[in-house]
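This is the structure I have questions about; it appears just below.
Every protein chain except one is present and positioned as in the full complex.
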Amino acid sequence: MNVIDLATTPVRELNTALHQLEPENPGVPWRVRNARGAHSIACGLRVPVTVEIEGHAGYYCAGMNQLATVHVHGNAGVGVAENMMSGTVHVHGSASQSAGATAHGGLLVIDGDASARCGISMKGVDIVVKGSVGHMSAFMAQAGNLVVCGDAGEALGDSIYEARIFVRGKVADLGSDCVEKPMREEDLRLLKCLLNRAGAEAQPEDFRRYGSARQLYRFHVDHAAAY
Amino acid sequence: MCGIVGLFLKNPALQPSLGGYFATMLDCLSSRGPDSAGFAIYGAEAPSGMLKLVAQHPQEGFDWVKVAAELALVIGFAPGLQVIATHARFTVAAEEAELREWFATQYPVLTVMSVGRSMEIMKEVGAPAAVLKRFGVAAMSGTHAIGHTRMATESAVTTAGSHPFSTGQDLCLVHNGSLSNHNRLRRELQRQGLVFHTENDSEVAAAYLSWRLRDGASLEAALTSALDDLDGFYTFTIGTRDGFAVLRDPIACKPAVMAETDDYVAMGSEYRALTGLPDIERARVWEPEPATVYTWNTRSAAREAVLA
Partner (left out) sequence: MPTRPGLRESATYDRHVIHEIQRAAETGIYDIRGWGAKRALPNFDDLVFLGASMSRYPLEGYREKCSTDVVLGDRFAKKPLHLKIPVTIAGMSFGALSAQAKEALGRGASAVGTSTTTGDGGMTPEERHHSDLLVYQYLPSRYGMNPDDLRRADAIEIVLGQGAKPGGGGMLLGQKISDRVAEMRTLPKGIDQRSACRHPDWTGPDDLTIKIEELREITDWEKPIYVKIGASRTYYDVALAVKAGADVVVLDGMQGGTGATQDVFIEHVGIPTLPALRQAVEALQELGMHRKVQLIVSGGIRSGADVAKALAMGADAVSIGTAALIALGCNSPKWQADYEKLGSAAGFFDDYQDGTDPAGIATQDPALAARLDPVEGGRRLANYLRVLTLETQTLARACGKSHVHNLEPEDLAALTIEAAAMAKVPLAGTTWIPGSTAI
């Protein structure tokens, strides 16, 4: 195990060292102590290494992650796993705004709650939140899956494209062009798989599915009010 | 754009350390606001029947003793006086209106920063670390404090343009964000008799609260109606005589993090600013909801959230 203490080592050095790892031989896991809200911890990783962060991370933790597995044993600030391409990011506490923003792939798990704009503009990532998500979550979500075991705030899935949303609890209200859709066998199977991968104790049957009504795909003056 | 912080002590034993913790919090957010810094400290209350007035002169070394002597002739006895860098604190038995009038006519070169029973506002242009050192903030004590590090957006970097803005006795505001309808609102408030010294949007927010409170609204009601009347992006932290309040606009793009233990409630634009607080590892850390008024005060020492 490589141990880095951010109380004495700058984030710059940690990231430089992580960026120099070999893809075929990423080596032993890393433990990062004293996160204390520092920004950009473990961002831009591109090898299958495991990084365990102790304490609360600041903004953009694991930003643009590829292949790596990052655990935050605490909360994460704005934009955790933003633009992730692959790999896994697991926040054991809660996440601030824009968690998983614009991410293309991989899995983001949040054990606590996520704040506003969770999964904003998501482009293929799978996000599983065991708690609740804030308003404007899945705003302009293009692809991927957002699973919320708790409640969802206002304007869920506003302006959504083809991403899928599953919510077990209450939805405060739905955003523009986002509607409830029937749960099909394939959805239950997909959801079960996602919940398993996230280690979430929830039954797929308890969830409802939401997605695009596809009324905004071509501009039509009769829908002008929706813009 | 900026960094804002607030610290409210529930445990009186921590009061001598207020300045130390607060200075660390504010210094941490220099990255968000390198241009200037300001703060409001709620320290020892003025003796009964008296007020604290803090004034500022552009340069250090101003003859404050002369000001105090002249003021003494008007009000009948010598005010308490303490000089701190470019500012001076007067402790006087007089009405606020009378004091402000006197300073405005006799010493227009001075800026009255604050008037209150316990609140003292100080602010200066310069890197936050330098400002904190100049004023000896780390050694200050009190019950609560709010502060601000400034990256000026649409107005100039001046002392007057720095936050906190005082909206009334013991009442002040710091703001992270950018309002979009403050110019029209300023003209409206001017018609209602409020006076402005800057082009700053935050000053308009502060004046709006003053106006609502002057009309008899409670702080909670004033903040609730602010959600309708102020347009734009904002996280506000407000200092009151015995507590503080936090409000985020409905879109809530600007950050806000809270931390609470049995000993304190703290607020900061980034979690980083809170990491120097005692027992932060075990604090309850959360983010305030948008469009929701949060208030804390010494009387109840409990959180009252009023859903808008």
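Things to note:
Read from first to last, the chains carry the letters A and B; within each, the first residue is number 1.
Just so we're on the same page, a residue touches a chain if its C-beta (ideal position, glycine included) is under 8 Å from a C-beta of that chain, and two chains touch if they have at least 3 such contacts.
Just so you know, these numbers come straight off a predicted model, no measurement behind them.
Considering the entire complex, the omitted chain makes contact with A, B. Touching the chain that is not shown, out of A:V72, A:I120 or A:V133: A:I120 (per the contact rule at the top).
Contact with the omitted chain, checked across B:C253, B:M267 or B:V285, is made by B:C253.
The missing chain, though absent from the display, is touched by one residue of A:M64, A:M183 or A:A213; that residue is A:M64. As for the chain not pictured, it touches subunit B at residues 1-3, 31-35, 151-154, 176-178, 233, 253-255, 269.
Of the residues in subunit A, those that touch the hidden partner chain are 11-12, 15-16, 19, 39-40, 43-44, 46, 58-60, 63-64, 66, 78-79, 82-83, 85, 97-98, 101-102, 104, 117, 120-121, 123-124, 139-140, 142-143, 159, 161-162, 216-219, 221, 224.
Here, only the chains that are shown with their structure count from here on.
Chain centres here are Cα means. That of subunit A falls 37 Å from that of subunit B. For subunit A in complex with subunit B, the residues that touch the partner chain are 36-39, 55-56, 58-59, 75, 77-78, 93-94, 96-97, 115-116, 134-136. Interface residues of subunit B facing subunit A in the complex, by the touch rule stated above, are 251-253, 255, 257, 270-275, 281, 285-287, 289-290.
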